[in-house]
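For this view, one protein chain was removed and the others were kept in their places.
Chain IDs A and B follow the sequence of writing; residue 1 opens each chain.
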Amino acid sequence: MRNDRHWLMVAAAMAIAALATAPAAAQKKYDPGASDSEIKIGNIMPYSGPASAYGEIGKTEAAYFRKVNDEGGVNGRKINFISYDDAYSPPKTVEQARKLVESDEVLLIFQSLGTPSNTAIQRYMNAKKVPQLFVATGATKWNDPKHFPWTMGWQPSYQSEAHIYAQYLLKNHPQGKIGVLYQNDDYGKDYLKGLKDGLKGNMPIVAEAPYETTDPTVDSQVINLKASGADIVFNVATPKFAAQAIKKIAELGWKPVHLLNNVSNSVGSVLKPAGFDNAAGVLSTAYMKDPTDPTWKDDPGYKKWSAFMDKYYPDGDKTSTFTVYGYLAAQTLVAVLKQSGDNLTRENVMKQAASLKGLEFDMLLPGSRINTGPNDFAPLKQMQMERFNGERWELFGPLMSGEVGG
Amino acid sequence: MDLFLHQALAGLATGSIYACLALAIVMIYAAINHLNFAQGEMAMFSTFIAWQLMQWGAPYLLAFVGAAAFSFVAGIAVERVLFRPIHKAPVLSHIVLFIALFAILNSLAGFIWDYNVKSFPTPFGSRSLFGNGLVSSHDAGMMGVAFTMLVLLYVFFRHTRIGLAMRAAAANPESARLAGVRVGRMISLGWGMAAAIGAVAGIMIAPVVFLDPNMMTSILVYGFAGAVVGGLTSPGGAVFGGLAVGIIENLAGTYIPYVGRELRLTIALFIIVAVLTAKPSGLFGRAIVTRV
Partner (left out) sequence: MIAGVALALLLPLAIKGFFLFQLTLALIYAVAILGLNLLTGFNGQFSLGHSAFYAIGAYTAAILMDQADVAYYWTLPAAGAACFIVGFLFGLPALRLEGLYLALATFALAIATPQLLKSTPLEPWTGGVQGIVILKPEAPLGLPLNSDQWLYYFTMLTAALMYAGAVNLMKSRTGRAIMAIRDNPIAASAMGVNVALYKSLTFGVSALYTGVAGALGALTVQFVAPDSFTFNLAIALFVGLVIGGVGSIPGTLLGGLFILFVPNIAEELSKGLAQAVYGFILIAVIYLMPSGAAGLIRLIVGRTARSRSQPVHFETASRSARLTRETPMSSSTSGDENAK
């Protein structure tokens, strides 16, 4: 009840604010990085180093902004997208963030990638009151408007995804024993926590097998999982290791229920190298349309994405989900900038980012919408489970959102 | 007991990955008397060449031979173009050049072939031997290839004039030169051979770990460890060292309670350093006599 009233008050306040600012909207307001002719957007990506595969996201975003500019920009302003490399090293992220804010004077930093890197700059960005918008990591902590009102996540959080798996397992395999393969870092541990919270102790996790990104293979971990007697595997690995695990499990002649985290559900860069036969039956979740899924062959949204890729990023990998990810994130930012109109202050951009209502994009799953509010800094929440049939993903069940409070 | 056997066998399979690269490391050590930090990246690049040849429709064997031949020539070229002009510079400066070469090859491979992992075919198939999936036919094939390379290297160093000359050139360039060995040529040849062995190693490794520009960075760590623990002057020692590292790491990860799972590599490295302090020139390395 209290929440509802609170919500009403916020809505009312916003309505009043909207009315009040309506006449003022004609007046143009700018913070550094915005002007009549351009909007400067900063970005930090690991183009080199161990996580360089993610660099494709930044390249897609740059390509998308080229497209926007070719079509006249946002409200007549061109987007100047400045993207730097941090090699996935937090001190370098801090350096690049400061360069973007203090030297390039960007309006905001968009989609900086990685949990440690974003943690490193979070306090700086909030002290400087520069939006750290739609960070490219699924950690749950980005949805914390009370403490960090200038930081906002984008993708569904790892924990809420793990909740969905927990619900699925409790319903379909309540007698199962779970083994978890996870990357020994924030990302892996976030998933593990989500799974444990979601299971609430109702199912046993019989083995936890962490791996390091410096491990050449995860064979040893997979053997330990099998030896533990687990009949369900939760695969929380990045693409290369996820593919190795899928392949190794098949080679061992082991047939557990296999849950694959969304990070690695790319057909092109995970399941294909792992072998389609080996991957048959694997379960995962999705919030975007998989570009290799023939279901979307005639889908207008897919066609738009495909045409964009051909024209603006022909070198990009059309079988990789990273290019879809970058495309969608860039669309979200453009929506926020459009909504901000001529009031391009950092405060207003953040306010608009926190009042996205029911946005639908080409490459999101049908029915999935982006919603944010002053207390809800998690734009994407809905996911749907999917099963790999040996050729492509098949979605099943309803759109779900894991219940993780922010 | 079952688990022990399984982990040891899997360790053996992984260890043969390290052994392959360790051979390339021993080869370059025999030629230039120090390590090449870019060895792994060179092997990775060669593997991409093989992959590219296959993408263009070349059969496996042709791609294999083509990549090895390309690497041999490229290895010689790198030595001639990059290292020959500064061969008088301090070795620490050479190491910076290795680091530069590392950065260039890694970045170039990512630029040309992108960073997504790619599958790589194996001529041995991936059938499971012994029916339990622990050692696949590819693993066995890889061990066979490593062993073949080992024998060839042994024969080369022990029983061919040119192999002996190379060892002499590396161990004592001045005296070798006086004895009529063309030291410069020996160094070039060593680079070429190390690069070719690296190519074979990469082609053997890629089906297991998948092909991407960063595939070798961590394997190189293990390859170094294997080569050093076995003794850098001994190809047999390097293979043994590589296998040992693979097995130790798996067993440490499985049986050391509490910290074992997280600190597999750390424990393995700790054991290696402990071995080295007891036996400072590696298990099979020739003891070095210092003259005063």
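We adopt the following convention: a residue touches a chain if its C-beta (ideal position, glycine included) is under 8 Å from a C-beta of that chain, and two chains touch if they have at least 3 such contacts.
Quick caveat, the model's predicted, so the values are computed rather than measured.
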Ask   = Out of all the chains shown, which come into contact with the hidden one?
value = A, B
Key: Residue of B:L5, B:V73 or B:V96 touching the missing chain in the full complex   = B:V96
Request  = Using the touch definition up top, pick the residue from B:L82, B:A140 or B:L283 that touches the left-out chain.
outcome  = B:L82
Key: Of A:G49, A:G73 or A:P149, the residue in touch with the unshown chain   = A:G49
Message = To test your reading of the contact rule: which positions on subunit A touch the chain that is missing from view?
response = 47-49, 83-85, 87-91, 94-95, 98-99, 101-103, 115-117, 119-120, 122-124, 184-186, 189, 212, 214
Key: subunit B, residues in touch with the chain not shown (by the definition above)   = 33-35, 82, 85-86, 88-93, 95-97, 99-104, 106-108, 111, 171-172, 174, 221, 224-225, 228, 232, 258-259, 262-263, 265-266, 269-270, 272-273, 276-277, 280-282, 288-292
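The rule we apply is simple: only the chains that are shown with their structure count from here on.
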Task = Would you mind pulling out the distance in Å between where the CA atoms of subunit A average out and where those of subunit B do?
result = 38
Inquiry  = Looking at the complex, which residues from subunit B come into contact with subunit A?
reply    = 2-3, 6-7, 10-11, 13-14, 17-18, 106-107, 110, 114-119, 126, 128, 131-134, 136, 208-210, 212-214, 217-219, 221-222, 249-250, 253-254, 261-262, 264-265
Query = Which subunit A residues qualify as touching subunit B in the complex?
reply = 48, 50, 52-53, 55-56, 184, 208-210, 212-217, 219-221, 223-224, 227, 239-240, 243-244, 251-254, 268-270, 272-275, 315, 317, 320
